[in-house]
Structure formats: C-alpha cells, structure tokens
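Take this structure, written in structure tokens, and hold onto it; I'll ask about it next.
Excluded from the complex is one protein chain; the other protein chains are retained at their positions.
Labels run A, B, C and D following the written order; every chain starts at residue 1.
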Amino acid sequence: MMWLTILMLLPIVGAGAIAILPKKNEKLTKQAALATTLIVMATTMAMARGFERDNVELQYVEKYSWIPAFGINYALGIDGLALVLILMSTILAPVVVLAGWNESHGGRWSVKTFYILILVLETMMIGVFAATDLFLFYVIFEAMLIPVYFLIGGYGTGERSAAAVKFLIYSLFGGLLMLASIIALYVISGAQGGHSFDLTQLSDLEMSSTTQNLLFLGFFIAFAIKAPLWPLHTWLPDAAHSATPGTSVLLLGVLDKVGTFGMIRYCLTLFPEASKTFTPLILVLAVISIIYGAILAIGQRDLKRLIAFTSISHFGFITMGIFAMTSQGHSGATLYMFNHGFSTAALFLVGGWMMTRRGSSKIADFGGLQRITPVMAWMFFLAGMSSLALPGLSSFVSEFLVLVGTFTRYPVHAVIATFGVVLAALYILIPVQKALHGPTTPGNEALSDLNLREKIAIAPIMAIIISLGFYPSPLLNVINPAASHVIAQLGFTDPVPTSGGK
Amino acid sequence: MDVANYLYLSALLFTIGAVGVIVRRNAIVVFMCIELMLNAANLSFVTFSRINGDLNGQVIAFFTMVVAACEVVVGLAIIVMIYRSRRSASVDDASLLSR
Amino acid sequence: MSELAMQVGQSAAPEAVLFWILAPLTLIAALGMLLVKKAVHSAILMAFVMVALAVFYIAQGAPFLGIVQIVVYTGAVMMLFLFILMLVGVDSSDSLTESIRGLRPIAITAAVGFGGLMVSLLGRATLGRGAVGVEAANADGNVEAIAQLLFSTFVWPFEAVSALLITAALGAMVLAHHHRIQERPTQRQLSIDRFRKDSLGAAAGLPAPGVFARHNAVDVPALLPDGSPASASINASLKARGDLQNSSIFELGTVDTSASEEK
Amino acid sequence: MMTSTGLVYLIALPLAGAAILLLAGRRSDKWGHLLATGLSAASFFLGLYQLSLMLGRSSAQRPIGQKLFEWISVGTFKIDAGLLLDQLSICFVLLITGVGTIIHIYSIAYMSHDLDRRRFFAFLNFFIAAMLLLVLGDSYLNLYVGWEGVGLASYLLIGFWNQKPAYATASKKAFIMNRVGDMGLSFAVMIAFATMGTVSFSGIKAAAEQTSTAALTGIGIMLLIAATGKSAQFPLQAWLGDAMAGPTPVSALIHAATMVTAGVYLITRSNFIFDAAPTAQLLVVIVGAITLLFGALIGTAKDDIKKALAASTMSQIGYMILAAGLGPVGYAFAIMHLLTHGFFKAGMFLGAGSVMHGMNDEVNMRKYGALRKFMPITFITFGLGYLAILGVPPFAGFYSKDMIIETAFNAGGIKGIILGSVTLLGAGITAFYMTRVMILTFTGTSRWDEKAHPHESPWLMWLPMAILAVGSVTSGYLLSNGDALAHWLSPLFESHEEHHELLPPIVVSALALTLVAIGVAIAFLKYSRSGVDAVAPSDVSILTTIARQDLMQDRFNEVVFMRPGQVLTSALVKTDEVIIDGAVHGVARSALGVGASLRGLQNGFVRSYAALILIGALALIAAIWVVAQ
Partner (left out) sequence: MTFITPVLNYTLLSPILILLAGALVGVLIEAFVSKTLRSTAQLSITIGTLVLSLTQVWKIRNEESTLVAMGSVVIDGPAILLQASILIISIISIFVIADTDHFTALAAALPGSDEERHSVESGNQVTEVYPLTLFAISGMMLFPVATDLITLFVALEMLSLPLYLLAGLSRRRRLASQESALKYFLLGAFSSAFFLLGMAYLYGYSASVTFAGIRASVVGGSGNDVLLLIGIAFVSIGLLFKVGAVPFHAWSPDVYQGAPTPITGFMAAATKIAAFGAMLRIYYTVFANAQWSWSPALSAIAIITMLFGSLVAIAQRDVKRMLAYSSIAHAGFLLSGVIALNKAGLDASIFYLFAYGVATVGAFAVVTLVRDSAGEVTDLNRWKGLGKRSPWVATTFAAFLLAFAGIPLTSGFIGKFAIFSAAYESGAKAVVIAGILSSAIAAFFYIRVIVLMFFTDPVQDGTSVQIPSALTRITVIFAIILTIALGVFPAPLLSFITDLATFIR
C-alpha cells in the first residue's frame, strides 16, 4: 500500500476541497482544514503501527521513475528518524489549525488561502522527510519555502514582508549552495556507473577528500541555515517575530528540523569522511549556538524573539548531538527534534494567545497574568519548563542524552554546553516572572483565560510533553535502531567506559 | 604586390567605420559608417575569394550588398521617422531610455 | 601575411600602382568622413570610398561586383542617403565636440587598439597555401560563374533574400505611409462647399502659404495683413500630420529686420 | 535484592493528589486540602508499613527495589525507572511524609484565608512526591528527576505569593542557583557514565573499585556542587534567605526539614564515591565548616525571624555536611542530626508561622516582644525546639550535635582540631542567636504596631507544633539510644576502623555546653538587660552591617556574575544586530550598490553602447588570442 504517497496526497486533497468551498463560509473552511489534518494524523498513526522498529532498512518504500533522463525517481521510504519527524509534523498540524483558529483573519488574503497554504505545507513537510531521492528532497526542500513565505508575509504582523524576504533569501541562498553540491554529486555519480539520485547509490560514491569536503559544505551550510546555527541564524528571530504563532510553530517546529534531519540523512550518509573532518568545527559552532542563543534570549524584550533565540540554543544541542557520533548523542538529537517541536509549539501557541489578547508581544506589557488568566499562565509556565528541560518532561530526556552522548567523546564541549542549561533557567524564568508574576500591569485586567478550543488544542501537546518525559521508550525504540545504524555506517562505536584511566 | 595589403586596408576601413559609429552624432552619418564597415568586410571577402581561388567570397559580397540595401531602406525609414518626431537626427537626442 | 608568397601581383605591377595610389586616398576619405562637419560632405566622401572599393574589386577579378558596387551602392544606396539628407536638412552640420564625457578618449584608444591588433594579427596570419587567384574560376566569365553559384548552390539564400526585400519594402511603407482619413471629396462637393460656407471669403480660393512672409515653404502659413498667420493657407493634411512649422517665428513683429544672410 | 511492587505508591499517592488538585481547579477548593493531607498521611502510613516490613527482615535483606519500566535506553546508557528503599531512604521517607503530613495539617489552618489554598496544597503534595522520588530513585538520573522536581516545587512555593515582585524574584533566584548546583549533578552523571558506563547506585558502587581516584574525585566534587546548591551551602547559599518569601509552612517543610537536606542525602548516598575520593571528601568538610560559621554569623544579625531561622538552617546543614564529609564515622551522625533538625527546626518555623499568624504577618522581631503571654503554646513548643537546637541535654540536638562535634575532633591531627573548634564555635554562636530570637520574640516589652492583636493560633496549628516539639525532645534519645540509627544504617556504609579519641566524649559535651552557655549569656546580657529598639540601630559595627547583608553574598554575586552577565548580554544583543545581521545586510547592500553603479553604464546613448561593443570586441579578440598562445 502506498502509505506515504497517500499521506502526502491527503492534505492536497483537503486543500483542493477548501479551494472549492464558498469563500464566505470561513467556519466551514476551518473545519475542513481541521478535519483534513486530523485525518492525516490518524493515517500517520495507523501507518506507524505497522512500522517494524528493529528493521534499520527503509520501510514503506515506494519508487517510481520520475525524470529518467536524469535518473531521478519519485522515491519514498522512512526509517525511524523520518517516521518520528513525520509523526511530529502531522500531530502538530491539527494542533496549529485548532490553536490558531483566528490567525487567518488579520491577513492580506482570505481565510481560504491561509488554510490552503497550511495544507500544501503539510504535504511538503511529509514529503521532505519521506523522500529518499536526493533530487526529490531538494525539490520539496526548496518548494516548501514558498508557502511559508506567503504565510509569514501574508498573515504575519509587524515587518512581515521584510522578515519573509529575509527568510526566503537566506534559505534560497543555502538551497542554491546545496544545489551546487547536488549537481556535483549528480555528475560524479554519472561518472561512476550512471546518473542517480538514489541515496544508497550516492553514498557509495568514491570522491577525493577535497571534493567531499566542498560538497559537504554545500549541504551543511544549507542545513545550518535551516536549523539556524550560529552565525547563520539572523533570519530566524525576524521571521518568528513576524509570523503568526501557528506559522512559527510550523517554521521552528517542523521546517527547521529539515536542517538537522538533513545533516543526519544527507551530510553524514553521503560524506562520512568530510563529516569527520568538519566535526570539530561544527561542534564549536553548535556550542556557540547553545550559549549564544541562550544569552541572546535572555537579552530579548520581545516574547517571540525570545522564543526564537531559545530555539537557536536548542538547535545547537541537536547539532551537537548529531556530530558527537555516539548512539546516545544521536538518539538524543533525534528525540530532541521531536520534543523541541512540541515544546516550541507550546511556547509559541500559548505565547501567541497571550499576545493576541494583549495586542503586544513585548514582555514588559504583560504582568500578573497568573492571577488573571491562570490556565493560560500555567500552560505558558509548563511550556517554559519543557523548554528548559525540566526532568520529568520530555525535553529533559533528549537534552540529557545529547549531553551524555557528547560527554563520552567530547567532554569539554559537553561541559560548556551544560552551562546552557543554567542559562535556560534564566531565559525562561525572566519572562515568566515578568509576564506571569508580579502585580497586574495596567491594560491586562480584562484579559480572558483560555477558552475550550484553546484548551483542547494545547492539551495533546502538554500530554505529549509530560508523558514522554516519563516514558520515552516508544519513541526511543523507534529511533535507536536508525541512530545506531547511522553511527555504525560511519564506522563509529560508542566510547567504552574509561574507568577514568585506571 | 602583396594581396594581403587589401586585407590590411579592409581592417583599417572597418576600424574607421567603427570609430565613426562612436564619434559621430548624426544618425545618417552613423549609419553611413556602418555601411563603411560592411563595405570593408566585402573587400575582405573579395580578397579572400582571390586568395582561395573560388567565387564564393564574391557571391557573399554580392549578398551583402543586397542585404545592406534592405538594411538601408529600413534604417533610413526609421531615421526619418525619428527625425519627424523629434526634429533632430542626432542619436544623442534619442536617449529617453536609459538606466 | 606579408611573408606569404602571394605574389600574384608581381607580374601585374599596375595593380600595385593602383593600390598604392588609391588605398591611401580611400583611407583619407574614410577618415574624412569622421572629421568633416557637414553630413553631406561625409556622404560625398563615402561615395568616393565606395567607388574606390569598386575599383579594387575589379582589380581583384570581380568585375561583376565592381559594377554592382557602383550601380547599386554608389548609384542607388548613396542616392538614398543623400535624399534623406536633403529631407533632414542638407545644410545640417554636426558639432564635432564630444558631449558624452570620456567617450572620445575611450573611442580613440579602442580604435587604435582595435586597428593595431587587427593589423598585427593579420600580419601573423599564414594560410599554409598559396593565393590561387580567381582566373581559373573566372574562366567562363565572372558573371557566368557567379550566376552558376547564385542559381544553384546558393539558390536558397537567394530566395530568402527576396523575403528580406519584401520586408524592407513593407517596413518602409509601414513607417511612411499615411492613410486617407476621410473620403476624398468630389469636385462637385468641393464647389458646393466653397459657396455654401459661412462666408464667401473662401470662394475665391484659399490663400497660398507663405506668400507674404519671407519664407516660401508650404509648411509655413501666410500672414494676414494684421501680421497673424492665416491658418487656412496651409494644406489640411500637412496640418493633420503635424508637419507644420510654428508660424509665430515668422510673424512680422518678431522678425529681425536687420538684413542678415540666412544660411 | 528483593523487589516490591508497592514502593511506587509512596510517590504516586501525593503525585495523584497534586494532579487532581491542579486539574480539578476551583472545583476542588472545598475538599482539596483535605485530600492532599489525606494522601500525604496515606503515604506516611505506607512508609510506616514498609518500615515494619523492613524491620521484619534481616539487615542484608532490608533493601528492596522496584523496577517500574525502562525509562531511557540508548546503547549502553540504560536507565530504568527504578526505586530503591533501603535503610537510608526509609529514614527520609518517614521524615518527609511525617513532617510533611504534620505541615499539611498546620497549613489547613495557616492558609485558610488564602484564596489559593488548594493550589498551595497541590504544590505541597507535588513537593512530597518529588522529594520521595529523590530519596527513592535507584540511580543518579532518577534522583535527578526528584532533585529538580523539588527545586521546581520550591520555586513554586517560594513564589506562591508571586504577585509581590520581590517574592517572584526570590523564587527565581532560588531556582537558578539550584540549577547551577544541578549542573554539578549532571556533570557527575556524565563522568560516571563515561568512566563506569552506569549511573545506578548499585552499578557505581560495584564499579567504583575499578575506577581511578581522579574520576571519582571529579564525580565527588560535582556531587558536592550539587549538594551545595540544594542545601544552601557555601558558595551557593545565597538563595535560602530570600526563600523565606514563601509561606511559613513551606519554610518549615522544604527549607528546613527536608529539601535542603537533600545535599546531605546525596553525599551520604554517594558514600562509596567519597570514601574512595579523599580530596572530594576534604572539600565536603571544608564546605560544611565554612557554611556552618557563615550561617551562624548571618543568624546573629537578622531581625527577620524567618531569615534568622533560615540562617540557622544553613548553619545546621553545615554541621550535617561536615559530618558527612568525615566519612563512614560521620554518615550516621549526619543523618541523625538531619532527622532531629527536621523536628526542631520545623517546629520552630511553625512557631514562627504561628507568631506571624498572630501578628498580622509581621516578621521583624524588633516589633515583637513579650509574646509569651499571648501565645503560650507557641512559646512552649518554640522553646523546646530552642533547647533542642542549643544541644541542651536531653533534647534532641544534644545527641546529634555533640556526636558531630566529637567526631570532628576525632578526625585526627590538625584537621580534627580545626574542625572540632569550628563546630564548637558554631555551637556557641548558635546559642547566641537563638537566644536572641527567643528574647526578642517572647520576652521583654512589647514593641508591636497598634494594629497587632496577638493571639494564640487555632488547634490545627498548635497541634502540629506540639507533635514536632515532642519530636524535638525525644527523637535524639530514641535514635541514639544504643546507637540505634548508626546500627540501622551501618550495612550501607563501609565499616570504619576504630577511631582514636582526641578528647573523651564527656569533655566534648562539657566544652559544648560551656560555649552554649556563654552564647546564651551574651545574648541575654545584650538583649534582655538593655532592651531592644523597635527599629534596628544603624550605628553598628561594620561587622554587623556585613552580617546583616548576609556577609555580602548578594553583593558578591551581583558584582561577579550578574553585572558582567548583563553587560555581556546587552553586548551580544548589539553584536547580533550590528555585526552578524549587519554583515548579512552589508552583503545585500553592497550587491545593491554594485547593481546601481553598473546601471550607470546604461546611459541611454547609443554611441556609448557601440563603444562598449567595440571594447568588448577588442577584449574578446585579445582574450582568444592570448588563450591561443
């Protein structure tokens, strides 16, 4: 059964249906969008049930010739890594739709357009993780930018068009670097037994180390822009600041994961040697990201920008975990991607509700919300706790795995990164104190608490955050084989306990 | 005499024509300079025809004349049109479109 | 190419004489084209260059081309140029001062560089074969040989050129042809119009253009006794085309009465 | 090890309470506090039941475990969600749930006027659950969950009245300083995993022998850092004073009896590491000794009754840490002091709460005075606690503290003498400041505001105080009678060689009592005789000023960490805008600039274009020619 194709088609069908709905009936449009995303989510879960978790090969493989002239296939398939990310995306989609029920109103265009864009984006989100043909991946990787661009520019706030342009240009630039590398790979594959974009075939190519290094950089920079790694991060705060909360969730929660996903799936697999060569540099950048993102977050006065910078810090952790080349680091990074999706979603959505109600995103404009809107305040607090990786919440597991995994091979990096944990407490508690605690700031007296729809939207996220904190095994069991497979392919084994040199 | 001298002459005439296009402002004179360039090319054709010992070069030169005649018709029509609109045949005055 | 053993002309010393006399003149004429102020002088110099080239063609075994050059180029094309020059104003002259900053030095440098490079490159060229001469090819007569090529080998471009000619004709027509906007009035209608107008002033015929003014062009209106232009004196179609001179500059009041030779 | 299926309920009951109360919201306002108290009590009785089971087993069989599920398993990093109840943890379980339940009861009355009482009880329950997890976890990572959990609970409860900005700040400060300490625990776990491949207590205990001293020292130091954070030890002590912002029952439970003693638990629990890492152990002792004096000195200058008690707590935990740092000889005494301290300090805090309850939440002791008459029960229970902390025989403190002083003297050599002296001195200062508290609060003349109407607290409040007072009186004797606690715990620790005695016990006791007497006497002379101002005098010695400012600890943090941190932050924010983002914009701008200037080529003059073509032709020929050469 063509699970993945069906999965990708469903949102498109939904978008088509919405397109023919009457423009006047906005409620129906929203309901249709919600229904579509729910169906997609259900289908994903149904698919996930059949996933053989100990099988490290790609599953649900589909392959059809697409552009034979270039050896391009429409090839899909997922391993544990991809499955987890697809699950995350499809769960987040209905949450975003439900949470941002009224986000589409302040936009330049109609409500219909908003949901069509969201659904098209969902298709691409699934596709980008499921693609096993490099060309197909690239196509979706780039095409994804367009709906996001319009979502930011069309429905955002403030300097939305400038932010959208910055986002697009940054991403396109990275994408074009990657294109250069892809072209080179294509040509090299042509010289070694026929043009191909098949991942497994490409990973067997012989390349000189210089070539490999250059091509690796092409890919890596693209991904480092996507998953903003210092110093390529400056688009993110602007984009997140201007986008609607729902868009931000999809942007930071899902799209940026394509960057870290790409690092694993493409950088490591295709260029094992170059990956090793650049690991020291990348780890330094990752550590800088962690600390830098955290410090910058502390220094922000705007809630959305703050959240964006926390994500930069978090992506530093993910990158570090990936390049630590240990199974703990790797699994941790993958789990981190999943968890970060939800904790950021929680922060953005609840933060978004706060901002919509208050009409401002400045932290200073809030104050004393815990008394006025206790539920909302609690949700924000919980989201914040998840962001600072409080043990017992899902992100702790992943963050700790990353740290432990890194420590066994790169203790210094891990130690410095751990300071980010303290900074995390600062960047969460400062806004918590300013926004939720203290006396009620004038203008906030009449804010309303979460309504039922919002509660329903946030509930699954919180449930996931808490339950995975205590019981991450279902995910880890899926992730572990894939992660160890990658590590093993690169020729790494986990460091054995050293007994401290005794 | 060295036949190549014709080639040198041709090249020099061509150069003079090219410079004329650049330095003269009257559109008609500019156009005449282009004609000069074409004629210079024709001289090369005829000379090469002699060097190569076939008449293809002469035929090309003949075609060039025909083509040049057509060009003259079109070109002069355009120049007259411009002149009527602007009361000026200076190519420098036709610089609305720039940057 | 000077090393080439193309000594075809050795036995034909007259050609050398011809060349060395005519070639410098040609170059001077060409240069003159650039330097003279008046366009019409340029045209004359151009005609000279063309004729000189025709002579070179004939000298190099291309009598047909030489004749065509004179007939078609010098005869027809140059006449066309001159005709247009007349239209534009035969006495119009260029100011030779350069108005685009920096262009002249650039042009001269480029020209010297270009010419120098071309000459030096040609000097290095060796063909690796001797100059054959067209005597063999012209054995049956130059015109016949060309005709052979033209109507056999090159028949396709020859036909294609016809498309070019049509294009040229069509183009010239598009740019120059004026449509009749109204129906041509009949003689009878004209007579009726003349007498049934508001006044009988026009009955005797319209005033001729420019008769009272110091200018006799048809595109300048006559001046009425009060010195104002008589618009009726201009042909309506000229007026419609906008080919009308501004008559006010010819008004009596503004005329510079000091007798000065008009150029 | 035996396994049990019941351990989880110890934690699950209070956790369920917290969850129910938080999720049910206002609907549970009416019965929430009762449910919470009930669940806490249930947990206590479950603990008692486990104790009874444990008593029925031979000492080797006593530890029992429960594996709940596989928590994290990646490669060799396998962590089960597992619980361990042994002789050490049962002490804590009973302390936590016992004192916890008592304080629940107390709070019913204490918080009865607070609109958010339900939330308060939810937090309390949550705290109990987290603290139980801390002491029951069978690996460092499980402990870590509880460790941060209690930190969170502490944060929530300190900031319970966070509408006051100062309180909110205090809670934040507590959390962040705790996090710094937690980082130490993270490092310890990481080093342990990297060197030994395991993080469970049993695993590390087994692997410790094969592990180098350096690694163990590293782990030990990191654990010490963790302990200093949670137990408010030097240098991470600064948060405890501010933590008094929380409601008084919280101070009693979390910041006196239980949570702050987690550091002692950690070090005791990690005995197998510290025993093999003398350097780390030495550091533990030093930290304990410094804090002991540090807290005591602060205590002498505080006018806020809760802060004075908090300083005292800090100091007393210093004793415990010091004892724990003395190795196998000291562990039992550390725990014993911990338990007795749990009773008397909690009792005193509740007493302080009772005073505040009667005095319109006034905390300044200079505005008290002569409360003895109005609050007799409070006075008596507080007084019993006072006697206990002073170490007057036969009250609880006498047994536990004297043991520590004695052991300190017996540590051997100069170390022993210094430590012994420090502990003795500490005891003296303790006597001084506690007497000061007593005098200022209960005796002398009244210095209240006119609005104050001091009255005794309701029975729901004094009853818990009474229970604790009983504990303050008896617990020392009970635990030390026949070295009961030491024997109980001894299977867990390496047996220690006979120590040589520097001073016979009786001499130590005598010395201690002498110093206590001196301390009491000075305080009596200074405060009872000469009377007290309602406003703190400002013409005091520089030492007093410094002591009032908590020995400059906040100033130090501000100058060394906060200000530079703020500067760094704003500098980086600027850097990000100007340099990093600026570079990006710069690239864009320069592209625009190049475009605009190249645009100038297109000047509209056809002759220029022709010139361009000619130049291009020249360049092209030249280029082709050059290439061809």
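As a convention for this text, contacts are C-beta pairs under 8 Å (C-beta built on N, C-alpha and C of every residue); 3 or more make two chains touch, one makes a residue touch a chain.
Treat the numbers as computed from the prediction; the structure is a model and nothing was measured.
Participant: What shown chains does the left-out chain touch?
Facilitator: A, B, C, D
Participant: Give the residue, chosen from D:Leu23, D:Ala206, D:Leu525 or D:Val594, that touches the chain omitted from the document.
Facilitator: D:Val594
Participant: From the listed residues A:Met2, A:Ile183 or A:Leu281, report the one that touches the chain absent from this view.
Facilitator: Looking across A:Met2, A:Ile183 or A:Leu281, the contact with the absent chain belongs to A:Ile183.
Participant: Hey, which chain D residues sit against the chain that's not shown?
Facilitator: Against the missing chain, chain D presents residues 588, 591-592, 594-596, 598-599, 601-602, 604, 606, 608-610, 612-613, 615-617, 619-621, 623-625, 627-628.
Participant: Kindly note down the residues of chain A that lie in touch with the hidden chain.
Facilitator: These residues touch the chain not displayed: 65-70, 108-109, 135, 138-143, 145-146, 150, 153-154, 160-161, 164-165, 168-169, 172-173, 176-177, 179-180, 182-184, 186-187, 190.
Participant: Footprint of the hidden chain on chain C, which residues?
Facilitator: Contacting residues on chain C, toward the hidden partner: 118, 121-122, 124-129, 139-140, 144-145, 148, 151-157, 160-161, 163-164, 166-168, 170-171, 173-179, 181, 239-243.
Note that only the chains that are shown with their structure count from here on.
Participant: Tell me which of B-C and B-D has more C-beta pairs in contact.
Facilitator: Counting C-beta pairs in contact, B-C comes out ahead.
Participant: Could you tell me which chain's Cα centre is nearest to the average position of every protein Cα atom shown?
Facilitator: Central chain: A.
Participant: In whole angstrom, what separates the CA-based centres of chain B and chain C?
Facilitator: Here the centre of chain C sits 12 Å away from the centre of chain B.
Participant: Once you find the CA centre of chain B and the CA centre of chain D, what distance in Å lies between them?
Facilitator: That gives a centre separation of 96 Å.
Participant: I'd like the Å distance between the centres of chain C and chain D, where a centre is the mean of that chain's Cα atoms.
Facilitator: Taking the mean C-alpha position of each chain, the two centres sit 103 Å apart.
Participant: So which bits of chain C are touching at least two other chains?
Facilitator: Expected reply: 100, 103, 107, 110-111, 114, 118.
Participant: Any chance you could list the residues of chain D touching two or more other chains?
Facilitator: 603, 605, 607, 611, 614
Participant: Note which residues of chain A are touching chain D in the complex, please.
Facilitator: 169-170, 231, 233-234, 292, 295-296, 298-300, 326-328, 331-332, 368, 370-371, 375, 378, 385, 390-392, 396-397, 400-401, 403-405, 407-408, 411, 414-415, 418-419, 421-422, 425-426, 429-430, 432-433, 436-440, 470-473, 476, 480, 483-484, 494-502
Participant: Which of the residues in chain B end up touching chain D in this complex?
Facilitator: That would be residues 18-19, 21-23, 25, 30, 91-92, 94-99 of chain B.
Participant: Name, in rising order, each residue of chain D that touches chain C in their complex.
Facilitator: 603, 605, 607-608, 611, 614-615, 617-618, 621-622, 625
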